[in-house]
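Note that one protein chain is taken out, while the other chains of the complex remain in position.
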């Protein structure tokens, strides 16, 4: 096993001008939720797995009792209409733990994508606000100026100096290293409180992505998840409220 | 010295369809205790040592005043009965400190094991509960579905979403990387409070392993250790109790 | 992409006996501020970018909405007068995160510099005092004794046992590894409180550098920035003062 190892789980797909969509774990798991929903809904097919010595030394346990070594996974989807592109999608359990691991993984993702003919890529993620947000906007950054205009047309938002720290992790690095290779693309960041996984923000991101790719996705599963998380968030706040009251009561006793 | 170095301490054994048993340090040291007890009781013989630049830069001091560079050690045992398999056993002082070290070590362990003909492996460990447990159960995860049934027959337990975080370290990685090589196997995790080394949990794990391997092991030494630890745990609780009382008393004084 | 990758963004300049000036992020960002001001004022031209797997996996977002992969950048400037030298200048977003990364980056910086004929180098940084300073002095350390005398003439200060911990990071390593290659040079460290970016200290450093290089630099932009920072520092102190008063008031209430 190399530092990063690709394992093709089916024959390599032969794609035409595919677009790469990335959504790995991150703030609010926005990107991962969005891409996983996309994969399920459009029935994309897995064709490769990435293993890396910079992932945690860990297996997850499937519901049937078998183990799964943590990895990243590549899917593809073939265009159904003339105004669509073939898609390469990547999601996974982890990003690299170290800087070097992140660079190596993104380089490998770009290698595999370029081999499939990818020249354009969209990376999905969350932008943590630290407070609740009713209607999350989708912030954006791109590899070139022309794409800025295009993304604005689709409803993405550009704010000066936001995110202030730039974009950290695979979503940023794919754009940065991709740009150095002559690829073009954008990162779509859904606003999110950042405390819990955030399907509402994932939906906002997907809505823009649908316009970019002309792929229509049924959102009902994502909306159901968003409802569930909303309920959990509500309950957590009630508990917090009770605890706060109690601790205030205690002050009078103590 | 390579990043991971094998040093054969005797002629390479020639084994027939051996089963690999792993027990390295971890929660409650359950796996290490179990494999060490097994090695001593069945009189397995050491045949190789693993050194690794990702182990701590450390020597231990033997009771005779000489030093021992920290390592992992391979043992073997030849089957005595028709319904038994030859065994390869691995235990040691440490697991790798970094992700990469863990991956490299497990790859090397699998290389050496496959060279000996290993196609099946059992990894032993603890599952930390954070509270006392009278009768520790043995949780399990496997490389394939058929083994799930078999393991249940032997008394191992499968719980949905437990352990929630999957299996971290050599016990998980041996299954995960082994599965990618076409090996089959299971991880046996003895429930343990996790505060102290836990021979009682090690015994529970060994009981299942005995059924899997048809190797009968005298448990008395392990039971004696379990008694000793129980006494220590009892004393620790008494001291805690006293300290707690004192600190409560102090409140009235202060 | 190698561990450290050079990307020439223009034809390699052909310089005559150039002097290397380094200013990367550090305490008070003194070195970076100084070199960036120098680059802007003398209109030095970028000729290469350094990327490194030991930089954070991060892109910054430009004001036009496009991304920029974090890097270090090389500039050059051709001498205008007989008593001047050509200059190679390096600044950037980050230093390496790990020891190894720092060594690799500095080795590459020296490789590129030596290819341009560099035999002399000046590294700029801050010396954190932890308290305010009206007139920051510029401490110095050199590769050889003759330079000590020369630097003193230009107003740099040598204090026994200061900085006590030596010089950590690229500014120190460039001197240390450069000395091993037979290069000569000095590190100029502007005294700074170290809480905020410190253009005043950067100006003090540049004043010495101007004497060394016979390059005259207009300081007004740097002086303007220094004024702004002074105002911010003043406001921060007022807020601190208010908060301190409040917390003292609260003591009487509580």
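Here the chain labels run A, B and C in written order, and each chain numbers its own residues starting at 1.
The definition used in the following text is that a contact is a pair of C-beta atoms (placed from the backbone, for glycine too) under 8 Å apart; a residue touches a chain by one contact, two chains touch by 3 or more.
The structure displayed is predicted, hence computed values, not measured ones.
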item: Chain not shown, its touching partners among those shown; value: B, C
item: Residue among B:69, B:221 or B:236 that touches the chain left out of view; value: B:69
item: Full-complex contact with the absent chain, from C:4, C:109, C:173 or C:205; value: C:173
item: Residue in contact with the excluded chain [from C:20, C:33 or C:106]; value: C:106
item: Among C:38, C:141 or C:222, the residue in touch with the chain that has been omitted; value: C:141
item: Subunit C residues touching the omitted chain (full complex); value: 96, 99-100, 102-104, 106-107, 140-145, 148, 158, 160-163, 165-170, 172-173, 175-177, 179-180, 187
item: On subunit B, residues whose C-beta touches the chain left out of the figure; value: 1, 3, 7, 51, 53-61, 63-70, 97
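The definition used in the following text is that only the chains that are shown with their structure count from here on.
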item: Subunit B and subunit C, separation of their C-alpha mean positions in angstrom; value: 52
item: Euclidean distance of C-alpha centroids - subunit A vs subunit B, Å; value: 37
item: Contacts with two or more other chains, residues of subunit B listed in rising order; value: none
